[in-house]
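What you see is the complex with one protein chain gone and the rest in place.
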Amino acid sequence: MNTITASDLIRLFEAWKTLFAEEREFLISLDGKVGDSDLGITMSKSFAAAAEAVTAEGEAAGIAKLLRTAGATMARTAPSTMGTLTATGFLRASKALETADGIGTAEAAKFWTAFRDGVAERGKAKVGDKTLLDVLDPIARSLEEAAASGKSLGEALALATTAAEDALEATKSLVAQHGKAAAFQEKTVGLQDAGATVGVFIIRAMRDFAA
Amino acid sequence: MNTITASDLIRLFEAWKTLFAEEREFLISLDGKVGDSDLGITMSKSFAAAAEAVTAEGEAAGIAKLLRTAGATMARTAPSTMGTLTATGFLRASKALETADGIGTAEAAKFWTAFRDGVAERGKAKVGDKTLLDVLDPIARSLEEAAASGKSLGEALALATTAAEDALEATKSLVAQHGKAAAFQEKTVGLQDAGATVGVFIIRAMRDFAA
Amino acid sequence: MKKFLNDPVNFVNEMLEGIYRAHPEVTYVADDKRCMVAANRKPGKVGIATGGGSGHLPLFLGYVGDGMLDGVAVGGVFQSPSAEQMYQVTKAIDQGAGVLYIYGNYTGDIINFDMAAELADLDGIQVKQVVGNDDVASSVVGEEHKRRGVAGIFFVYKAAGAAAAEGASLDEVTRLADKARLRTRTMGVALSSCVVPEIGHATFSIGEDEMEIGMGIHGEPGISRKKLAPADAVVDEMMDRIFAEQDYKSGDEVAVLINGLGGTPLEELYILFRRVSLLLEERGVKTRHVWIGEFATSMEMAGASISILHLDAELDRLIGAAGNTPFFKHIPA
Partner (left out) sequence: MKKFLNDPVNFVNEMLEGIYRAHPEVTYVADDKRCMVAANRKPGKVGIATGGGSGHLPLFLGYVGDGMLDGVAVGGVFQSPSAEQMYQVTKAIDQGAGVLYIYGNYTGDIINFDMAAELADLDGIQVKQVVGNDDVASSVVGEEHKRRGVAGIFFVYKAAGAAAAEGASLDEVTRLADKARLRTRTMGVALSSCVVPEIGHATFSIGEDEMEIGMGIHGEPGISRKKLAPADAVVDEMMDRIFAEQDYKSGDEVAVLINGLGGTPLEELYILFRRVSLLLEERGVKTRHVWIGEFATSMEMAGASISILHLDAELDRLIGAAGNTPFFKHIPA
């Protein structure tokens, strides 16, 4: 598809919900290594709640309203670090797409740039600190480039996903600076960051959805 | 010997001290079955302290004073049930022998009758309640008879010891009514009472000492 | 054994040194740290003393202060103090109005307090005694004199302490303490053992999924050992036994004490109280006073007890009165 409409967006949240239900145990154990094991629980809870909320709201609400509902719902359901950061991301994306009827390549670039900036502001991490931000930044950059060079949505999301996957792999060599993982210091080297893994899951499902 | 003198009494306390040091573990495990395992600790402590105190005091103090020192020392060192009851026993024996120069059969009878009465008053148990009193009572009665019939000290203490041993055996069939053992109710049947065992140890060592 | 301690032999004395360093409101007499008294005497007031083994903080030491007790003698862990120590405390706190002993129904304590009372009598000090026996699980109805004293003694202290602070006579303080005693019932449940420092291993063993209803605070056997049930069911079973001995009509009032035995988190005590409160509400019984926390522990034992005092007007006034001790502070609303 070339544009994600409001009704598509509702189905995309369903896809995210299914994905995080499937990846629940994996994320629990990943967060368990240098964290508190809650990531699988919070992500499956918050995406399930968001999917239900946007379904209840219905496509007539439009892209921006649906994203806002999703973000507000997530903030309420899972106020963990990642829960609140992803909620912030969706709320900022909603603001960035206030007037949009659908999400094409240009809107996807706005969406992810706003998402990244929101997470950066809220979390105060820098790129390279081994967080979610390490995959959000390449996603946003890649989509901005794709929009400038007029790439199709499918192609753009595919490129962004690849960039995110590379960035996730790169988090392995970093030392965690934030959150519970920071206490583990050198022990975090060799492990991929849990929050960044969630970032890859989100963009990957979006790519698959738009393919 | 026919009379236990003040200097003998000091050596008798040494014998009790040695005995309870030897029986420490046995009494710990006996009290552990339906109690709190402290009996071996308290008895070895209190007799050791009493022996030291009477040695320090010296024979010149006389029978009554030595017994009082022993009782007061025991009360201070081991204020457990048995510690305080045996302390009371020695204090009462001291009173009963206030004017005695030595312990012959008649004095032994006074000693143990006062000891028994002190324990009975202080502990408020009745004979048959499965306590120390169950051996003190036959000891006192047996010695009173022996004194009335003019038996020698050695013979009298031997008879009293046998009576105590029989009474101890008989505690096996009783249900504990007092102290920590009372909570175990029927589980105490088949076990010999720990405090009564101490009573037998005390009279037995006295018999051996006077033999 | 996982404990913060140095030589186990010094456990009690080092604990006491910590207490005296932290709380100048209490001091000791007879050159013996185990004989604790309030730093300030209150002329003419009836003295109240308690005592018993160590290892139950805040019992016994924690309740010396305004509106509560005047003195306490403690022994080794789970061991009675000596008659001599109790006597020294008695002499120190007597203000001419006599002294009331309030302590738990344990043979070792009884015979030593009796002996102390005899010694005090020789000095012309009038002594009365009230022996706590609130533990419903430790003997049947009709044999209440065999029951052990557990956390419910807190209510006896509170009633007697407030009465003495009001200036009541020894007879009156004794009457009120005894009334509080007679109207208090406690049920306990243990989930794990404690470790006596000088022994170094668990006093008893209990399965990973078991609880013992009615276990004593030194590990004395209780009524039944079974699989740990949901909190509400545990409370229901405990309260059944208490209700069976207290006759409530709608409008009656109670004071409630939810006591942790040492290793149980406060969160869980509130979950227990929630149910207790519901059950009382169902019967139309009003909870006038409630304390939730650690009031009488067994070192690190996991478990809890529920004590209910069936109030009347005078007990309500005394239980609600102000109190200020190192471990217990009550500011009336």
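Order as written gives the chain letters A, B and C; numbering starts at 1 within each chain.
Going forward, contacts are C-beta pairs under 8 Å (C-beta built on N, C-alpha and C of every residue); 3 or more make two chains touch, one makes a residue touch a chain.
Source: prediction; values computed, not measured.
In the full assembly, the chain not pictured is in contact with A, C, by the touch criterion defined above.
Summary of contacts with the chain left out: across C:Val130, C:Leu191 or C:Leu309, the touching residue is C:Leu191.
Of the options A:Ser44, A:Thr81, A:Thr113 or A:Ser142, the residue whose C-beta touches the omitted chain is A:Thr81.
When the full complex is taken into account, the listed residue touching the unshown chain is C:Met299, out of C:Leu119, C:Met239, C:Met299 or C:Leu315.
Interface residues of subunit C facing the missing partner chain: 2-7, 11, 14-19, 21-22, 25, 54-55, 57-58, 191-192, 208-209, 211, 228, 230-232, 234, 262-274, 277, 287, 290, 292, 294, 297, 299-300, 302, 304, 324, 329-331, 333.
Although one chain is not displayed, subunit A still touches it through residues 36-38, 75-76, 79-81, 84-85, 88, 122-123, 178-180, 182-184, 187.
FYI, only the chains that are shown with their structure count from here on.
Judged by the touch criterion defined above, the protein chains form a pattern that is neither an open path, a ring nor a star, and not fully connected either. In terms of their C-alpha centroids, the spacing between subunit B and subunit C amounts to 33 Å. Averaged Cα coordinates give subunit A a centre that lies 57 Å from the centre of subunit C.
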